[in-house]
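Excluded from the complex is one protein chain; the other protein chains are retained at their positions.
Take a look at chain A:
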Amino acid sequence: MESKTIDFERGWDHVYKGIKQLRRILEGLPEPLFTSGEYVMLYSTVYNMCARNPPHNYSQQLYDKYREVLEEYITSTLSPSLRGKRDEFLLRELVKIWVNHKVMVRWLSRFFNYLDRYFVDYRSLPALNEVGMTCFTDLVYREVQTNIKDAAIVLIGKEREGDRIDCSLLKNVLDIFVAVGMGSMERYEDDFEADMLRDTGAYYSRKASSWIEEDSCPEYMLKCEECLKKERDRVFHYLRSSSEVKLIEKVQHELLVTYIDRLLEKEHSGCRALLRDDKADDLSRMYRLYCKIPRGLDPVADIFKQHVTAEGTALVQAIGAASNAPGVQEHVLLRKIIELHCKYMAYVTDCFQNHNLFCNALKDAFKVFCNNTGTDSSSAELLATFCDDILKKGGSEKLSDEAIEETLENAVKLLAYINDRDLFAEFYRKKLARRLLFDRSANDDHERSVLSKLKQQCGEQFTSKMEGMVTDITLSRENHAAFEDYLRSNSAAHPGIDLTVTILTTGFWPSYKPCNLNLPTEMIKCVEVFKGFYETKTKHKKLTWIYSLGTCNLSGMFDQKTIELVVSTHQAAVLMLFNTSDRLSYSEIMDQLNSTHEDLVRLLHSLSCAKYKILSKQPDTKTISRSDYFEFNSKFTNKLRRIKIPLPPVDEKKKIVEDVDKDRRYAIDAAIVRVMKTRKVLGYQQLVSECVEQLSQTFKPDIKAIKKQIEDLITREFLERDEENPNTFKYLA
């Protein structure tokens, strides 16, 4: 390279020749392309004109010439070809000249490259590329921008109506909008996108207003889905990806948001109808369409909740009105509720993708009707009875293990909807006790599985007592083995009767009324022997005997044959009185036994007026009166060798409800104290809501009950009302 100064005119002459050559190439004239040698020469010329000290430094002039050349090229060659053209022709021509312009700029910049290296930065001037872009923008773009925008939008409109358009043409046109922004998307957004969106909105608004009249909800939704897909494709094919969000939002707004109410409420095909007719696909589509729209799912979830609530309520009422036998009716009710639950749970999972809104809608709906059975029994009790029926012997022998597991699992799920969970726990515990103590449990595995499901659902505290009960039974078995050993090694102590004692840990088991029944001597001996054994094991625990839970096997020496009678301990105590007396009056029995009237009537009834008349009664009426006389009925017989004389249990329902109410009072009391101890000062409404929150796992407290406890705590001087503000309470340490 020659390193000498060069005269401006001469230098420029050389460069300009190169430019003219470039222009001829661009015009498509048969012109050879630049060789690398030629290129180097041109570059060097420029270099020589710039890398000099003044006054031979022609950087500024060259910089200006660069612009001039471009402007001249544009105005003489490019712009004219645009004039008079419209629509698609305009677009095509624009793309063509854009391409040409880019080539020109590229090559020119290469020639003038040295300016970019130092001069541009030194003078803080726009780089050569930028200059090129600015020229194009000022001289071409500004003139045609409105027309090309309109033409582009027209094309898009045509495509929407089903015509095929030249996607790559559109893409190229939009590239120009972007390029003109020179790094920012402003031109694209302001000069094209804004109107495109507006046009899109208008288009879909028109479409929607006619579709909503003519189409059913599923049809409309299908069209929406298709439109959205097409718009996305549009973005993929030629729009800029930054347009996607705004475009989709616009379409969604016009199609889905504007008409949401009309769509969902369509009489024969709207959301309610779809639910009614089990149209899972359509519901799934509805979910898909509305899940991206903020608050879009709210009305859908609402309708879902109303629908489920209505179905559930109708179900409860229908079964309440049916005239089946009470036990059957309630069993059917629970089965049906479980079915309903499974059905709509499937909707939540499959159609609604387990979305929170729908999970909650289902929960709220079930809470409404699960707590109102329309019968005398609360739903807590029904559910406990339902479980008991499945778990006890003879309850569900026909079902497979899996079916049983599934039913129990579903039953436990229902517990989440029942407000009185603590009431359920009490009923369940009572029935569990009966199953365990009278050996009526069908399957240990199922029992344990239910407890673990309950624990999972309601927490450890809920099942800790029940688990204790099960453990007690297991321990008792071990204990019994030890007792047998004890008897073997102390044969003198043997009571002469086979004795099995189950030890229950107080606190785990429901509370039982202890009674002071006078036992026959044989039984007393049993008790003493066991006491002796137990004292060898531990001196720290006290045994209280609950005879009402015991069973006894007696040999009834009837005339015809001896029959083994399986009775309760109390019944046995009554019968054994007749070992020493032939005939006894009610009062004599009463005195000897030291029972209550209520219990005695039940006992005697079961032995003399029920299915098996072990005792004969005078007079032979159907009920027990205090003037009756009883005798051992030696004439009694039965084809079986062993019969069980059932003793109908006392209806504990009232007591259970009372017990639970009492527990609740304590729980509410404790909750209030807990809250106030932490907060020290708290407003009434907040206190109430915090208590409700704390107790929510176990039961739904009555607001009046909370108020009552607050008053009680005021009387007991735990709390006081604030003098200034009567709605605020203070904790008194």
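The criterion applied here is as follows: a residue touches a chain if its C-beta (ideal position, glycine included) is under 8 Å from a C-beta of that chain, and two chains touch if they have at least 3 such contacts; residues count from 1.
Assume contacts and distances are computed from a predicted model.
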item: Per UniProt, the name of the complex member that is left out, chosen from "Defective in cullin neddylation protein", "IMA5 protein", "Neuronal-specific septin-3" or "Aspartate aminotransferase"; value: "Defective in cullin neddylation protein"
item: Hidden partner chain, touching residue among A:Arg164, A:Lys639, A:Lys654 or A:Lys704; value: A:Lys704
item: Residue, one of A:His14, A:Lys644 or A:Arg721, that touches the chain absent here; value: A:Arg721
item: Absent-chain interface as seen on chain A, which is shown; value: 684-685, 704, 707-708, 710-711, 714-715, 720-721, 726-729
